[in-house]
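One protein chain is absent from this view; the other protein chains keep their places.
Letters A and B mark the chains in the order given here, with residues in each chain numbered from 1 onward.
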Amino acid sequence: MNFNLTKTQELFRQMIHEFAEKEVKPLAAEIDEQERFPEETVKKMAKLGIFGIPVPKEYGGAGGDNIMYSIAVEELSRCCATTGVIVSAHTSLCMVPILEFGTEEQKRKYLPKLASGEWIGAFGLTEPNAGTDSSAQQTTAVLDGDEWVLNGNKIFITNAGQAGLYVIIAMTDKSQGNRGISAFLVEADTPGFSVGKQELKMGIRGSSTAELIFDNCRIPKENLLGQVGRGFRIAMKTLDGGRIGIAAQALGIAQGALDETVKYTKERKQFGRAIAKFQNTQFQMADLQTKIEAARLLVRSAAFKKDEAIKNDRIAYSADSAMAKLYASEVAMEVTTKAVQFHGGYGYTREYPVERMMRDAKITEIYEGTSEVQRMVIAGNLFGKI
Amino acid sequence: MKILVCIKQVPDTTEIRIDPVTKTLVREGVPSIMNPDDKGGLELALRFKDKFGAEVTVITMGPPQADLILREAFAMGADRAILLTDRKFAGADTLATSNALAGAARTLDWDLIITGRQAIDGDTAQVGPEMAEHLNIPQISYVAGLDYDGKTFTVKKQTEEGHQILQFEGKGLLTVLAPAFKSRYMSVGGIVDAYDREVEVWGADKVDLDESKLGLKGSPTKVVKSFAKELKQPGVIHEVDAEHAVELIISKLKEKHII
Partner (left out) sequence: MDNSQYKHVFVFAEQRDGVVQSVALELIGKARDLAADLGEKVFAVLLGKGIAPSAKKLVEYGADTVIVVDNDNLKDYVTEQYAQAMYQVVVEYKPAILLFGATTIGRDLAPRVAARLGTGLTADCTKLEISEDTKEFQMTRPAFGGNLMATIMCPDHRPQMSTVRPGVMQKCTPNASRKGEIINFAPKFDSSKFSVKLVKTVKEEKASVDISEAKILVSGGRGVGCVAGFDKLRELAKVVGGEVSSSRAMVDAGNMPHDRQVGQTGKTVRPDVYFALGISGAIQHLAGMEESECIIAVNKDKFAPIFAVADLGIVCDLNTVVPLLTERLKKEMAK
């Protein structure tokens, strides 16, 4: 069992770490302050292939693995959680379901555009009345001749308005329950599809979060993703992968907050010495460091399993990704809260980045399945059918 | 068009610290990087390749671990990579290093050689010009811009007062300043392939050169001793009037060779 990154993964980590430090970090405070989508960073990332990490080269991707992908989201999020989630939602929630469930035509049509970053991707499952209870879908899709007609709305959709392509979950047969739900691919400028106003959020303020509105939106029947009635399963499997991304985001936020706190406590002097010299600081920081390391191992392990599952689809990783996300997000919340505390009054001001990190961390306990949902998945896996 | 780019792996000297007790360099945990000026040179070569088409070969003289910067070069877009490594090269000063690199260059096919202006560990800025002399080709240093019309190279050279425009035809060597060319990052796809590419490993025997010119034997300069700079002592606070204050400041500025 080898805990080391391969040479290729290490070379990748070196690049993405430097990119995050030099290109992402300098903008982090500004895009949070202005609630601005970091277009310039998105262009730079697209050029390097960061939007297509786990997609095979034959579809225009970089041909990398999920470990690399999780490292990318971690390192980007360490500097800016907004930038991390843009890549994560695009990759795990839009590109990967097409790669895993799409027809050859769909893959050839959409993957090159998404992997090159020409189009950003998004995913619409959540509705005003379907959050944790995600199967309570009210958005409908009806087959009319050669087209599916969508009606309904989605809320809290990441990358809304910026995306070129959306994976949309909708009810095709209410009488079938979960088996009456299907998945669709909707292009941005489809008539009948519009994006609502931006949500004003506590954190990841540069991320575009908005409502999607379907009003007799007609899409070609070729844009059904997977088979009719398999949409709920597709959504759940998609979230299994997405959770690895969010876990990596939470991990990155925690690491960034820890690094800032180490730096600050070494410089800040009270009672004649650096506060890093007090045992209270050291013991608490030691605990936080240990938790971050544990979170990292859970994230890497889940990513590793997903890579294995590509070769052998008997390998399940939902519980692994749920544990990674559950743990990393709770660690992120704890680390960032303590980080603000260690910074004292200064930490509460926007002069230091830790208050932003704390605001950013909170969403990781909520989206792509709340911590409660993660516990349901883990318990479900542990107990089986009871 | 074939471009040969010389690069060097160096410790990141901005990360180096002196051990306050032993007064020696703390080398553990100091990352090794591609020398920034050389990265600028590679970037210039790659921009030339993007614009005019070219085959870019990178070569480095170093220990086996210098393989890493060649992989980085591949991931940035280099076509061919050569690691010049041999115990016989050890202890080389700039003359011996430039001789070894020139010896390797003699066995290769190239139209232009690009090197960085200086390495952040040696800081001499000598290897490029000395290499050009050994190869009997013109050199232009402090290059901040390059154009080509199929026959003539037009080069922008940075000087203290501004810049100069120079031209030459045929073969030449350019030394490049990092700030002039913001280098590209390795692409993800390039990284995925980097370790599948072949790095050619060359020993001293593959180099067209007299062995007496290599390594310590081929180095006219010798390091007699090395020592840590004096660490900063906490300063003294003077409560004085303005005239005395000025005297103290002038003394300090003279001590630091500012005036």
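Worth pointing out:
Methods note: a contact is a pair of C-beta atoms (placed from the backbone, for glycine too) under 8 Å apart; a residue touches a chain by one contact, two chains touch by 3 or more.
All of these numbers come straight from a predicted model, not from anything done at the bench.
Taking every chain of the complex into account, the omitted one touches A, B. Taking the whole complex into account, chain B touches the unshown chain at residues 11, 13-14, 16-18, 25, 93-95, 98, 120-130, 132-134, 137-142, 154, 158-170, 172, 219-229, 232, 234-243, 245-246, 248-250, 252-253, 256-259. Residues of chain A that touch the chain left out of view are 267-269, 351-352.
Please note the rule applied: only the chains that are shown with their structure count from here on.
Between the CA-based centres of chain A and chain B the separation comes to 40 Å, rounded to the whole angstrom.
Residues 7-8, 11-12, 15, 18-19, 47-50, 52-53, 57, 61-64, 68 of chain A are the ones touching chain B in the complex.
The residues of chain B lying in touch with chain A in their complex are 68, 71-72, 75, 185-189, 191-195.
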